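Here's the structure we're looking at; comments come further down.
With one protein chain withheld, the remaining protein chains of the complex are depicted in position.
Chain lettering (A and B) follows the sequence in which the chains are written, and residue indices restart at 1 in each chain.
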Amino acid sequence: MGGYARRAIDGGLSTGIRGQRSVKNAGEGKLKNEHTFRAKIRTLSDGAATGLAVLSTILVVAPLVAIFVYLVYKGASSLSWAFFSQIPKPVGEVGGGMANAILGSAILLAVGSLIGVPVGISGGIFLAEFGRGTKLAHAVRFTADVLNGVPSIVMGIAVYSLIVVPQGHFSAFSGGVALGIMMIPTVCRTTEEMLLMVPNAVREAALALGVPNWRSVLAITVKTASPGIITGCMLAFARVAGETAPLIFTAFGNVGWNSRLNEPISALPLQIYVYALSPYDDWHRLAWAGSLVLIVLIVLAVSLVRYVTSRGVLKGAS
Amino acid sequence: MTRIRFQQRLEELKEQLLVMAGLAEQAVQRAIEAYRERDLSICDQVSQGETTINRLERDIDQAALDLLATEQPMAGDLRFILSVIKINAELERVGNAAKSISERVRHMERMAVAELPVNIPRMATLASDMVRKSLQSFIAGDAETARSILTMDDAVDAMNKAAFKSLIKVMEEQSHLAPQALNALMISRSLERVADHATNIAEDVIFWVEGADVRHHKSMIRDAEQQGSGGGNAS
Partner (left out) sequence: MGVGIEVTTLNAWYGTNHALQDINLNIPANQVTALIGPSGCGKSTFVRCLNRMHETDPIARVTGTVLIGDLDIYKDAKPVEIRRRVGMVFQRPNPFPTMSIYDNVAAGLKLNGYSSRHVLDEIVERSLKNSALWDEVKDDLKKKSGASLSGGQQQRLCIARALAVDPEVLLMDEPASALDPVSTAKIEDLIFQLKAQYTIVIVTHNMQQAARVAEKTGFFLNGRMVEFDSTDKIFTNPSDKRTEDYITGRFG
């Protein structure tokens, strides 16, 4: 019985039992109405919040879906076996494909990953496990953040001066380096964060078994955080897969086949950029197709990694 | 202060035991008065009091059991509750002894008054003093007072032995007084028992307060002495 009803009765009513009971009921009735009103408001605001959340999700996903749909619309018709197996035809001739660009992107990303992933993960391990609180760790973290903010074109120019100019020629290698450096901050910070999320209890358990610290870090902490670390690598990978600017002055692009690291090489984003800016309709169509292929390949690569790594997970482990 | 509820329950248990103690003391006093006055109505009072004492004994044991089960008492608290349980039993037996005395008085009422060479009232005073003192030591948690009761027991034992001797002599030499002498003997015996119970209560108080188990102290010393002298003789 709430204060409401009590107040009603305390209001000095001595009308006998029956009288009291009717007063009590009246008090309770008023209480119930208030209660229902508040409940109604609660349900309404709950529904409003849910609606807002759904709306926000739609707003976020919509552009993505729209882009994809538009790409399919514009580019799917130009897809053919030729697209995937032929190199570009000389200007003026119809047809050709972007096979060399696809290969080129693959090589550049491979080189970039070979540079970016180990350096990034090592940096992350250092920041989280060995250098916590030290000045060096501060410096490393700061550097990574700055590196993250460097515009991609500047990155390209930097690698140009550092590698292309001394070597005297554009190369796939320099392109890979540029992409790799861009991967480092993302991989490093994500690795650090994922490692920090590993509960201290796990580290202590390993130490208490008499396992040396470095071994415990590698075999246990890193392994526990590995799903997150892999996600970080994939994020970095997906980001640089679409980068064009750093490749302009490093990989440079190539109209023919190339799989050697020491020579200029083509790349999907680069090729799309060149074709899109060209005045030829044929090349425009190829550009649309290329964009679609680029997105699909990135999605495929990411899914493949997810699938492969999740197959090794045991029953019940998170 | 923590464990307030537990503290309250311990106080309540103590109160209950003291009520029981009061009843037991009163029973002994009444029994002695019945002997002195040869008053049967007082004997009835003792019999009625006995039922209350028995009921209280059950209640106190139950309360102590509940405390043990629900409060996980340790150290001093545990010893206290244990001593309450034991003192409870001793007090019930004091009540029984008082009842025995009043039964003897009933029997003696039908007999002629006889002058017997035994000072029952004095023994009774001693015994009931011991009971009162032992309960005082319990209330105060005073181990020293408790210890002094252990020595008082010797006096009562001596009086009982003397009574035994002289009353046997009466029964042999003045056989017409044998019934009275026998009853007097049994009363003396009951009083000696009361003193023993008071001694036990004192020992339980010492156990509670000091954690020292001083029971069977005298017999253990006697055994040790016998062993010592026996060994000496053998060699």
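FYI, contacts are C-beta pairs under 8 Å (C-beta built on N, C-alpha and C of every residue); 3 or more make two chains touch, one makes a residue touch a chain.
This structure is a prediction, so every number in the text was calculated from the model and none was measured.
Annotation: of A:63, A:90 or A:212, A:212 touches the absent chain (contact as defined above). The chain omitted from view is touched by exactly one of A:224, A:250 or A:291, namely A:224. Across the interface with the omitted chain, chain A contributes residues 133, 199, 201-202, 204-212, 215-216, 219-220, 223-224, 226, 314-318.
Although one chain is not drawn, its touching partners on chain B can still be listed: residues 1-3, 6, 72-79, 211.
Note that in this section only the chains that are shown with their structure count from here on.
Work out the mean CA point of chain A and of chain B, and you get 88 Å between them.
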